[in-house]
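Shown here: the complex without one of its protein chains, the others still in place.
Letters A, B and C mark the chains as written, and numbering starts fresh at 1 in each.
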């Protein structure tokens, strides 16, 4: 990185799953955000319930953030595996907090990947150090990292006195670690205490205990501050902001849209959204509220939602990976029957079961082509938490206006992140429900041929006459027809809706532009990788970023109109094959000159992207450049 | 058509489903083929068991045929609906055989599509004729069609005497109609009688009765021959030929390949193949023979076949339309686990239930992108019955050599056709089973990283040690790994197999070229539409045809190398969106200048294609040209 | 169910394309009769069809007709009923549709005692795909579409419905239109999940089981009391055992009638209201989502506050 000054501060916490890492990251992020700062965090965890490693990166800055960093300035750890996995990643000059405990040989860490163990052992051997966490700490020190051993045990013993004994306070160890880091960074104590209260809301005794731990740790941190450590001292508070993740934003968007029924089958990471909805079905709403139902499988989920949508309710389902594969047939039915159905798809590592808890953007072309036969659908992809809310809300309008299934794509990086955003303003939104048949006499048949392809939609129990629909090809009246001419007209009618949608959707909802509109170096992307590019703009003013938000129908004309002839196109994607690049080639006259890809199923950071973009700018880029980090 | 002389002779028979139309078409085709002629026929039928209309076109010529005609020279009919549907299609100068019965008003035909009824009524009104079959016959006559009323009733009464009464002989009405047409065409009686014997093989009494009917009809036909009617008189017999359809060719190819297990779930038109296999599991084979199992659904079918393939058996499943949608998840598992699995996919009209018995080429991009995440697969498509056999046989070699799922695409036009082809020569084929782990000590792990991406494959119960596989991302040893570096290497390894396949598969199996290699006008196609183009070559010498047989990995380099810079590219497809055209744009530097499409879900004929190709040749073509025929 | 417009005519002008003598004709007539007899308004009735000859039923009825996907008739019907509980929702599908490809939904629907009526057409074959074995065809049987005897054993839909938790279970016969229509009415009136197996001759592919075959075998058990009105486990156990016994009779004597009418198990409504007390009064399909200006009516402010920093 060539401009260290404006880099966001990067904090990392790691530990075994089930030990509270997620909650502690939230605690720290809240404390920072409370102090007026902006946050972006990323989460990494294994497909496991308890025991395997997980970690959280929290970036903090005075300006909006959209990307994490791969080299933390400060690492909070409690046990050996975290030290082993992250000691070499800590930025030189940074701080590493670890338990004041004897070193552990790498061979004793049962969940350390063999490849990583070898990698670390080799590094250690090269430095003539033993293959243990002690060796790694020493290696970190040699790189200028301040390693502080924290006497968690002693502190817990002190806390135990006032709070019901050693066992009762055991979990506050996390708070201690976070608080030490807060103290080191000069984060205001009151923000930390507020964050503790928020994080354990509803449990006064737990709050008290953890606030005591927070004070203790914070004082210790203040006392121990290594020279040169970054400061996150009090800043101006900013009102009207939220700190949340992508799946929460989607759930909120759906609630605002008037979600009537969400069916789902549990799957990581999608089910976090449904779990959130389930916990909040009773939220004050003018009247009614959504049903959220866990059903027997994804086949049931998609078709139940379609059944509900047929009656006029706003219905959705949410899934990931294999779930979408199973929904393929139902998607086609909704397309054929012109049913407004929203499918929220959280991409995760594929193929097959893949890497269920890691991020990936490998499902784009599948989402566009899923289902046998040809039928219209919309595919949207959100780039950050703001988009996630907006897109979730709009997806229903699109679905009802154009009477088709809408696939709303997110990726695991976006679901698992935490981001500060301006408070959502649903009241500014104007819901559109599309053309409904309101005639008491069902004069217009369900699938009437119209100029824009959209027919007035009757509802069962509504004013019109009964109607028919079928997944078999049908006439205007919804009854089966194998007539060749009807077939042609019906294919044309359905296809016309996509043209109608392409005309009706404002260009701002199709693509978002960032950076200098004159810049020759143009990065194209979609989904959460947008964040890394937006962050990169701060360091690379000669860059322009275009995020495709509507992937299908692909906004080819709008995009081409924005690309000067001499633009140097770089596609940035979290996948192996460059799926946006493929779309670009298929749908426009342009080709990407460079493909920047990452398929370790860890998200792309601005930090990793910058040198690559600089190389491209300087004519040193390869056509295909893969971002790799062996320590993620 | 500009060159009437070499046109194949076109014969059509129609009638309600369940009335024996299929068998009669086969009878006529056999009789013609027996006389040394070549056959291509197409079949149209409704998604219904009994009662709705079906018809068969049989083209006959002295040279190999690959396409049907839309304007029959001779129509055989037995009832009013067939007259109504086809009277206007009969070529001027042709013959229309109909029952000598009173005319029927169009309004009395309960299964006539309303749109067609209106269309016919309008034509009749324009000619001042009544809206009835009588009116249509008159209209045909005015166009120079010879309408012959056949006294089926009288003939049946004559036959009844010798064959057990009126009821017993009722079904010979079909044979009578076919035989009259044979007589009219001067088809040798002995060929007809042979065909009757073949068609009713195993039922001597039925043969005798139908041979009597054949004689009776044939004589009547000879006597009634309108002047100028084409002749299909005796020609030189040709040995070593077969007359069969695409699904039979696939089944034969699979049997030759050593199919061990075929699982399937009934679906039109795919299940015809499985039904054929089920009837022939006991065919003499050196040892053993396939199991063919109807299972509970397509999810079971694909995964059961994969389970079988894991053990080393050659396993396949066959499906259509919705079935492939349901197999999507299983396909990805096979891709992830490098399992040699063959999926035969018979395309039919989509989306959703669509038009289950009509043809379509709408699943190409779906087949290529089906499944979340990115994994290697092969997609082959057969152009005719010859290809169908070869591809079915080779698919297993590909699957085992490259250890991946192979999607073998056919389309309904190809399954439902009858074609004369040279006898298949499986003994010339060299089966390749790929790299198997033969070491007694399982030294090489299941997913060992190799230069070509292919790892030796162990089999359970085989000589090696036990092995592991999982749909989760895994290391070389097949055990789950979330290590980022292993992930990258595994993605690269799997992708490498596709490159290996692309190198290993001979170019002749990737694309087939027909016509003048220097011609500027180049038609690109895939699947059964190849046939219409091959037939068109006889009439348009300035045409060149390239059939893409390997669709994925797309043979971009080979194709580009064959296309001169000034080539005028026309894509011909039986779908709405031009899926091959999309692939061409995405994968090569070339674009199709013209898209010739048909999406009424009836097959493309040379007859319909020719004027369009001529217009393109003459610079009168539109970018997108849709082939339509309101009478199909 | 609104009780206006009694005796609406549910017959549609469309000509069925079933084979002559197909049992589906009888079922269609019985269904028309039941719907009309119940005095339902066509607009408020939604008939979902599976895929198969049977699944075409909704084409031929003058009610809302939704022709779904093979095996998915229950999920579609469930979604519609959840979204608009005021509708009368009927699912009609074949034995292949319901117990082969749809068996997962068949079984799991039993976990929700939702007010649906499921008409299960048992013809022991796959009609529309040309006569393969349905999962109800006994092992060793061979129908007209099969190359060899059926290697797989039959499932018993009644036994499975019982164990899955359906709260109304009956069996009818396609050609006994009057009785069948009465059974359908009772199934529709049952306020929970009703399962009606309909023995449906398929003269085309399964000509052995023709009218004569059935007529010889069918009987109405007189001593069977299907009513469950008490939570007494012994009564439930005894009744279940009795239904199991009736289910098992499929050879020499085949009972028809109502086998189970469980008035004790609470409707799914009870459970759903725990999650969403506004249901079913404020149903998803009929509750407005926006005000006159299009602004969302849902109030998410309190929820947003939780994320405020």
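Rule of thumb we're sticking to: a residue touches a chain if its C-beta (ideal position, glycine included) is under 8 Å from a C-beta of that chain, and two chains touch if they have at least 3 such contacts.
Bear in mind that the values here come from a model prediction, so they are computed numbers and not experimental data.
J.: Considering the whole complex, which of B:325, B:420 or B:500 touches the chain not shown?
T.: Going through B:325, B:420 or B:500 one by one, B:420 is the residue touching the chain not shown.
J.: So which of B:307, B:434, B:611 or B:630 would be touching the chain we can't see?
T.: B:307
J.: Sort through B:200, B:333, B:375 or B:554 and give me the one touching the missing partner chain.
T.: Of these options, the touching residue for the absent chain is B:333.
J.: Among B:121, B:450 or B:470, which one touches the chain that has been omitted from the display?
T.: Reading the full complex, the residue touching the unseen chain is B:470.
J.: If you put the missing chain back, which residues of chain B would it touch?
T.: With respect to the unshown chain, the touching residues of chain B are 30, 33-34, 241-244, 248, 252, 255-261, 263, 278, 280-293, 295-297, 299-301, 303-315, 329-330, 333, 393, 420, 423-424, 426-427, 429-433, 459-462, 464-472, 478-480.
J.: For chain A, which positions touch the chain that isn't shown here?
T.: Residues in contact with the chain left out: 18, 46-52, 110-111, 265-268, 271, 275, 278-279, 293-294, 296-298, 322, 352-353.
J.: Tell me, which residues in chain C touch the chain that this view leaves out?
T.: Contact residues on chain C toward the absent chain are 99-108, 110-113, 135, 139-140, 148-149, 151-156, 159-160, 163-165, 237, 240-241, 244-245, 248, 268, 271-272, 274-275.
Basically, only the chains that are shown with their structure count from here on.
J.: Looking at chain pairs B-C and A-C, which one is connected by more C-beta pairs in contact?
T.: Comparing B-C with A-C, the pair joined by more C-beta contacts is A-C.
J.: Measuring between Cα centroids, what's the chain most distant from chain C?
T.: Farthest chain from chain C, going by C-alpha centroids: A.
J.: So how far apart, in whole Å, are chain A and chain B when each is placed at the average of its C-alpha atoms?
T.: That gives a centre separation of 45 Å.
J.: Could you tell me the distance, in whole angstrom, between the mean C-alpha positions of chain B and chain C?
T.: From the centre of chain B to the centre of chain C is 38 Å.
J.: Quick one: chain A and chain C, Cα centre-to-centre, how many Å?
T.: Their C-alpha centroids are separated by 42 Å.
J.: Which residues does chain A have that touch at least 2 chains other than itself?
T.: 329, 333, 470-472, 480
J.: Where in chain C do residues touch two or more of the other chains?
T.: Residues 51, 67, 69, 71 of chain C each touch two or more of the other chains.
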